[in-house]
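Okay, handing you the structure first.
Every protein chain but one is kept in place in this view of the complex.
Chain lettering (A, B and C) follows the sequence in which the chains are written, and residue indices restart at 1 in each chain.
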Amino acid sequence: MIHADVVDGPIAPAEVLARVGSDRDGAALLFVGVVRDHDGGRAVEGMRYDAYREMAVEVLEAIAEEAGERAGSDRVAVVHRVGELQVGDVSVAIAVSTPHRAESFDAARYVIEQIKLRLPVWKKEHYVDGQSAWKDGCVPVADGPGRTP
Amino acid sequence: MIHADVVDGPIAPAEVLARVGSDRDGAALLFVGVVRDHDGGRAVEGMRYDAYREMAVEVLEAIAEEAGERAGSDRVAVVHRVGELQVGDVSVAIAVSTPHRAESFDAARYVIEQIKLRLPVWKKEHYVDGQSAWKDGCVPVADGPGRTP
Amino acid sequence: MTVSVRTLFFAAYRDLLGTAELDVQVPEGATVSDLVASLRARGEPFASLPAIPAVAVNRTYADPGARLGAGDEVAFIPPVAGG
Partner (left out) sequence: MTVSVRTLFFAAYRDLLGTAELDVQVPEGATVSDLVASLRARGEPFASLPAIPAVAVNRTYADPGARLGAGDEVAFIPPVAGG
């Protein structure tokens, strides 16, 4: 039931949450990343997400599997959107369910931190003043899974 | 926009999530507590939640306010259900949104931990074998907000 | 001089006592501890209440030494288990 995907259209967070859950789980967690209207003090009106798509799907699957192993749960779902997004649009949704709450928090946090460290996705911020720039990011490392900073 | 409530009927987690979010928030988090089919090695078929209702609403509001102060966000919503619940039913939903992700994780975690420590709510587990028992809990303390264990 | 307070019992305490609430007369200036002691002195099932239970006075958790006034709502709070 591990689910990982990269999509072009809008993400429905409730549908991602609906992919997890089971009778043995007492906790479910949904994390949603959203395009916000500012970054580093500049007003933002949108964002273009580019991906090395084939690899991004594989890395997202690997991250979800690792999170599931850490949490002792195969109820992990993650969807990342690419393309042109506006303020308020959902860029990523992560859902996890586990018997106890601590593991859901830990696993969802692991997924988003690893996305920041390893997922071959880039974003170009479009500022309200008309300029655009690639956002600074993390340099992925070759030796296996990334590490949470 | 802080929202806190104790309800008798089913909780719709997506509606709780919809109470938070703003153009300046890049992260939203939804935590859902669910009745699970086991506890302490015993098979569970349901749970009765009782509350000191008037106080529970006040404590839930206080917890949500505290979480918002910690997170620097007034986008916090929490709803706790009481009454008879079955396996799979949502007992609590907590939503938070913040500009950055760390604060959403911290605030949602704070709310659920404080609920466990301070909220005047009790649950009687109904086991598959026909027995029922009040679940052990935390002894609240008088000196202000509880502390995360 | 005595004053009347309203005591509330929840969950396991309610099951124990077979009642959800009770109006109790306490001496003016009595503390939460005094109220608990006078209830426990009634014998069973009251004697089975903890000697130092968690208590909320007017919906705020209170110390055993908190003083009670006329009309206060005193809730006996078993270990809580929300979430």
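By definition in this document, a residue touches a chain if its C-beta (ideal position, glycine included) is under 8 Å from a C-beta of that chain, and two chains touch if they have at least 3 such contacts.
What you see is a predicted model, and the numbers here were worked out from it, not measured in a lab.
Q: Among the chains included here, which ones are touched by the excluded chain in the whole complex?
A: A
Q: Going by the contact rule already stated, which one of A:42, A:100 or A:135 would touch the omitted chain in the full complex?
A: A:135
Q: Write down which of A:8, A:58 or A:84 is the residue touching the left-out chain.
A: A:58
Q: Touching the hidden chain in the full complex, which residues of subunit A are there? Just list them.
A: Touching the missing chain: residues 33, 49-52, 54-56, 58, 80, 91-92, 112, 115-124, 134-143.
In the analysis below, only the chains that are shown with their structure count from here on.
Q: Using Cα averages as centroids, what's the distance between subunit A and subunit B in whole Å?
A: Comparing mean C-alpha positions, subunit B is 25 Å from subunit A.
Q: Centroid of subunit A to centroid of subunit C, CA atoms only: how many Å?
A: Using C-alpha averages as centres, the distance is 50 Å.
Q: So which bits of subunit A are touching at least two other chains?
A: Those would be 101.
Q: For subunit C, jot down the residues that touch at least 2 other chains.
A: In subunit C, 83 touch at least two other chains.
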